[in-house]
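Only one protein chain is missing from this complex, and each of the others stays in its spot.
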Amino acid sequence: MLNVSGLHLWRGDRHVLRNVSFTVDAGQCLLLTGRNGAGKTTLLRAVAGLLDPEQGEVSWRGTAARKSRGEFHAELAYLGHDAPLKGDLTGRENLRYSIGIRRAVAANEIHAALERTGAQPFADRPVRTLSAGQRRRVALAGVLLTGAVLWLLDEPTTNLDSDGKRLVASLIEQQLAAGGIVVAAVHQDLDLGSGSVVNLELAAA
Amino acid sequence: MKAGPLQAARLVMVRDLRLAFRKPSQLLQPLMFFMIVATLFPLTLTPELSRLRDAAPGVLWVGALLSSLLALEFLFREDAQDGTLEQFALSGQSLTWMLFAKTCVHWLLTGLPLALSAPVAAVGLGVPAEAMWSVVAALALGGFALSLIGAISAGLTLGARRGGVLLSLLTLPLAVPILVFGADATQRAITGGEIAPPMYLLGAIAVLGVTLAPLAAAAAVRIGLE
Amino acid sequence: MNEFFAMSGYGQYVWPAFGIGFGIVVLIYVMAVSSLAAAKQEAKRRLEMNP
Partner (left out) sequence: MATWTWFHRFGSPPWVYGFAARWAPWFGGAAVLSMLIALYGGLILAPPDYQQKDAFRIVYIHAPVATMSMAVYSTMAVAAAVGLIWRMKVAHAAAAACAPIGAWFTVATLATGMLWGKPMWGAYWVWDPRLTSELVLLFLYFGYMGLRAGIEDPQKADKASAVLAIVGAVNIPIIKYSVNWWNSLHQPATRLIGEADMDWSMVWPLLLMLAAFFLYFGWVMLIRLRAELLRRERNASWVREVVA
């Protein structure tokens, strides 16, 4: 369903992505590995459409993602290095707005998602008072709430304790079991018990 | 169920207003800045009201422009830094509508309060009481156009170092027509003339701005997020 | 000849105008050429650094 072919991308003087191609289908997980600076984040951002590749194409369900950006993004959830949250709002408010702009969302849905990621106890505190790990749990609840088919996760386990790492693994497993797709950049192993996992190692530029 | 573009825009507005009211001190800064600028003119020019009256349109409009610029820097920058702007761009919704919503909030929080409190400054500049409604109307309409133009430059400077000065450098030449027509409307109001012609032109610029500026701002923001 | 340079009394405006105007014309050219030379130099330097 997600097909990336012949991606080339330069950042200033560095040829970061050199001819990257892969295909991921429903129920599959692609783990991007490689050293720091190998272009994992760049690749994720290019797939999401935040970066404009010099050459190559990202296509979703057979059509170029660039041409039907709205439809593609409606089915996509992207979680970058830092949790995209406003410090002056509570976790719950953050989700109400960030999900609300995508779809109508009920308060109990938000509650359920926060429960699942273990963010419920601190969901009503301003985000700026939360630890990095707590923010990540709120942000993961946001990813669940999008209901997106395709998840793009950049180092989803950073700042999380071992408990949190297991949580990420189980969330990914559930997403795959439901026929979703996950593309994740990782530098330590994710223990995915089930589901079909493909590894893609990016060479350092 | 996917939310419509207007629903998304409404939520962005509610969010930005709520965020602004969590920091009330920051909210008042542009207004206070405007008042200080208006106070400096009598101190540096002359205390005579009859002479200040001639300078009043210039003082009001330059003050309005500068305080609008002051708040403009934060229009997209904070959202870009904490990653929420990126999520807007990836929401599958029209970024154009959402940025238009943010621009409207910028006007509601700077341009509109400034226009409403302008009579206080205008009295001190010798503007006659019967001109006040026109002064407020011109500043409100012109302020809206300024916010729209400013949104483009705020988007363009997202990816730049030292965005602050650059933001002014980009905005000021583009704002010339708004200043010309706005100051003319104010001038006519003070001298008891017909303010309709410059107000129509100001309105035309605002309409043009509503149709084109959010599009340009969305293009600029997408480039800035790269 | 003097009459020509006097420009019916406007020489002090006419000649500086032409001087500045064509001075800038020359300046634009010189800057373009030096910018091209600098770009070539830079490209050569890079070529030597990583052949």
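Just a few scattered comments:
Chains here go by letter, A, B and C, matching the order in which they are written, and residues are numbered from 1 within each.
Note that in this section contacts are C-beta pairs under 8 Å (C-beta built on N, C-alpha and C of every residue); 3 or more make two chains touch, one makes a residue touch a chain.
Values in this document were obtained by computation on a predicted structure and should not be read as measured data.
Put simply, the hidden chain is in touch with A, B, C once you look at the whole complex. From the set B:Pro128, B:Gly159 or B:Gly203, the residue in touch with the chain omitted from the display is B:Gly159, counting the whole complex. As for the chain not pictured, it touches chain B at residues 152-153, 156-157, 159-163, 166, 169-170, 172-174, 176-177, 180-181, 184, 201, 205, 208, 212, 216, 219-220, 223-224, 226.
Of the residues in chain A, those that touch the hidden partner chain are 10-13, 15, 52.
Although one chain is hidden here, its contacts on chain C can still be listed: residues 4, 7-11, 13-14, 16-18, 20-22, 24-25, 27-29, 31-33, 35-36, 38-40, 42-44, 46-47.
As a working rule, only the chains that are shown with their structure count from here on.
The touch graph of the protein chains shown belongs to none of the named shapes. Farthest from chain B, judged by the mean position of CA atoms in each chain, is C. In terms of Cα centroid distance from the overall Cα mean, chain B ranks first.
Summed over C-beta pairs in contact, the chain pair with the top total is A-B.
Per-chain Cα centroids separate chain A from chain B by 36 Å.
One finds 42 Å separating the Cα centroids of chain B and chain C.
Note: centroid distance chain A to chain C, computed from Cα atoms, is 55 Å.
If you check the complex, the residues on chain A that touch chain B are 48-52, 69-76, 78, 80, 82-89, 93, 97-98, 100-104.
Residue ranges of chain B in contact with chain A, taken from their complex: 1-3, 7-8, 11-12, 14-15, 18-19, 22-23, 82-84, 86-94, 98, 225-226.
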